[in-house]
Structures are given as structure tokens and as C-alpha cells.
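Only one protein chain is missing from this complex, and each of the others stays in its spot.
Here is chain A:
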Amino acid sequence: MSRENKLFGDKAFELLKDLERSSQTIPAFDDDGVRQVLEEIKAIFEENVAQASSYNSSGDRSLWPLLNYRHAALQRNKRCLLAYLYERSKRIKALRWEFGPIIPGDIKQALCEPEVQFFNNYSKSLAAYMCIAGCSQGQGIDLTNNLRPPKSLYIEVRCMEDYGKFELDDGELIHLKKNSQHYLPRAQVESLVRQGILQHIA
């Protein structure tokens, strides 16, 4: 049994701490870390299986605490790992609310393949739910709108990039040019504000 100068579960705890500390929307998926934890789990498990069989045959009570200890370490590793994934899945869900059904390229790089899939699945379910929410025959409610209590009907916005033409509900056409300022109905431009195309100014 080679033992490094490290305790069981260190790596798993590290994973969680890193995620907790990161200030990014979502840090890159720690492939290495996850694999190391999984290997540790496997190693502990195999050691335990081996000793459990010798315990069974010899009935040596002195092995009992060791078995228990390893089992606890294993549980802890597993728990940390799943907590890591759970926290990430929460952040991925938040992405859907923030950016809509398509992940921006730079964030997508931080996700691993199953995570992208999770995002897509989640997005699909959510969209399906919103289609029929609260209304059995109609168009449903877009829950990603109206995120904040409405304070006023119109808001003043500054355009951050050249967006082109934007048609309001009443058919009025507006040219959204970079650095131009407009006074627009909040409900209709909220998604543009969230995408960063428009900026809400006081």
C-alpha cells in the first residue's frame, strides 16, 4: 500500500473549495480532479473488499475499525463529488435563465459533454413547461420575462452594439444603433437588456 502524504478525501474537498471560491459564472469542469477522486474511491473500495474477505475468513476483530474508517472515507469522497456536480448543475440551470436556450461560446468551453447535454435537456423541459404553464389552451407564460417587479412601464436604455431594426408590439420600428438612447416599454425590451444588447440606465 503506497500512501502519499495526504489524507483521504483531500482531493474531493479541494474540488468543492475551488468551485465555491471561483467568481466566474461557472469555472471549467475539473476533469482531472474528478477522475482522481473516482480513482481514490475505487482504490479504497478495493482495499476494503480485500480486507473484508480476510476479515470474514479469519474473524480478526482488529480489522473492523479500519474497515469502518475506509467506508466513511469512501462515503465522504462520494458525497463531496456529488456535491460538486450538484452545485455545477445549479449553476448550469442559472445559465438557462440568464442567457436563454443557447449557451454563449466562451461559457460552453467550461462545460463537459454531459453538462452540455444536461443543459439542453433542462432547457427543453423548461420550454415545454412554459408553453403550457397556467394555460391549457393558450400560449403559456414566458417565465424568464418579468424577473423583477415592474417599477415603471418604460425604461431608458442605451444601446451597446449595432442591433439593427427592432419592432415594437404596436408596429413601430426602431433603429438600435450603438450608443443611441431610447425610451422603450420595459416588457418588450427586457430580454435584450438581459442579453447585454441594451443597457438600462437609471
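The rule is short, and it goes like this: contacts are C-beta pairs under 8 Å (C-beta built on N, C-alpha and C of every residue); 3 or more make two chains touch, one makes a residue touch a chain; residues count from 1.
Just so we're on the same page, contacts and distances are computed from a predicted model.
Missing from the rendering is one chain, named in UniProt as "DNA replication complex GINS protein SLD5" (options: "Kinetochore protein mis15", "Trafficking protein particle complex subunit", "DNA topoisomerase (ATP-hydrolyzing)" or "DNA replication complex GINS protein SLD5"). Note that of A:67, A:85, A:107 or A:160, the residue touching the chain absent from this view is A:85. The omitted chain makes contact with just one of the residues A:28, A:50, A:72 or A:132: A:132.
Shown as candidates are A:22, A:56 or A:117; the residue that touches the absent chain is A:117. Although one chain is not shown, part of chain A still touches it, namely residues 34, 38, 41-42, 45-46, 74, 78, 81-82, 85, 89, 93, 112, 114-115, 117-118, 121-122, 125-126, 128-129, 132-136, 138, 141-143, 145-150, 152-153, 170, 186-187.
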